[in-house]
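Of the protein chains in this complex, one is absent; all others appear in place.
Then we have subunit A:
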């Protein structure tokens, strides 16, 4: 019996699939990779570090290997007053985002200015250091390696900081806890301007991974939530038990992110808290129990920092 070998079919199949991938992967890849970073993309990379999903340096997504964002109002070296400045501290050994280690991420001009004016080429992961996001006279955003340009060391900047945000570790929590299954990070271009703010631009994502846009919105978009609500107290109550501040919320409680001790070192007894809360919920108590203040190294603090930092 003469068996058919389907040679033409196999060839056509391979051709069709390859051509399809050429059009849907190669061409868009070229186009997207040619996009220059916006200022926001530089800030996000320096806030979130190398990778906020599973990776070699933080395999259980505990928020390790992350930079710290700080707000400065005085020069950490001289002590002189300066305009409020965001600085990104990479303790020694923290892995850099792709924009600092690959020269094809930031975009040609941003890369050139970051190298010449910003001296990012002098930064190493072993030594760590401090970075700033600046804009030059041509409106080109660039990264400045402040440890080289201004002599700001990581320790001095952390000591001089008015505020510290563990927003990079917080993004890891955002990914691990599945916040993005309900909260999108993508105001839509058509209808969301008024409610959720400016939709992102094409260059807003360079170097970010994962982008966690979210696809199934069951809750408000969070891309600019820190600009709508900047109250740390509100966020703390909301994460502990969303029904404390929004009775109709269907968000899960994240009280377990507080860990075993609160900021004052007292033990947190979730079962006891729950009992008092249920008494409040059924009307037999007038006030709900106090929400413990999260410890400075707790996962709750990281997540709250991440959300407040979404401006």
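In this text, a contact is a pair of C-beta atoms (placed from the backbone, for glycine too) under 8 Å apart; a residue touches a chain by one contact, two chains touch by 3 or more; residues count from 1.
Just so it is clear, contacts and distances are computed from a predicted model.
A chain of the complex is left out here; the name its UniProt entry carries, from "Cytochrome-c oxidase", "Monocarboxylate uptake permease MctP", "Sugar ABC transporter ATP-binding protein" or "Sulfurtransferase", is "Cytochrome-c oxidase".
Only one of A:206, A:236 or A:298 touches the absent chain when the whole complex is considered: A:206. Of the candidate positions A:137, A:271 or A:286, contact with the hidden chain is made by A:271. In the full complex, subunit A contacts the hidden chain through residues 1-4, 6, 9, 12-13, 16-17, 20-21, 23-25, 27-29, 31-33, 35, 41, 51-54, 59-61, 97-98, 105, 175-182, 184, 186, 188-192, 194-195, 199-202, 204-220, 242-243, 246, 248-253, 256, 270-271, 274.
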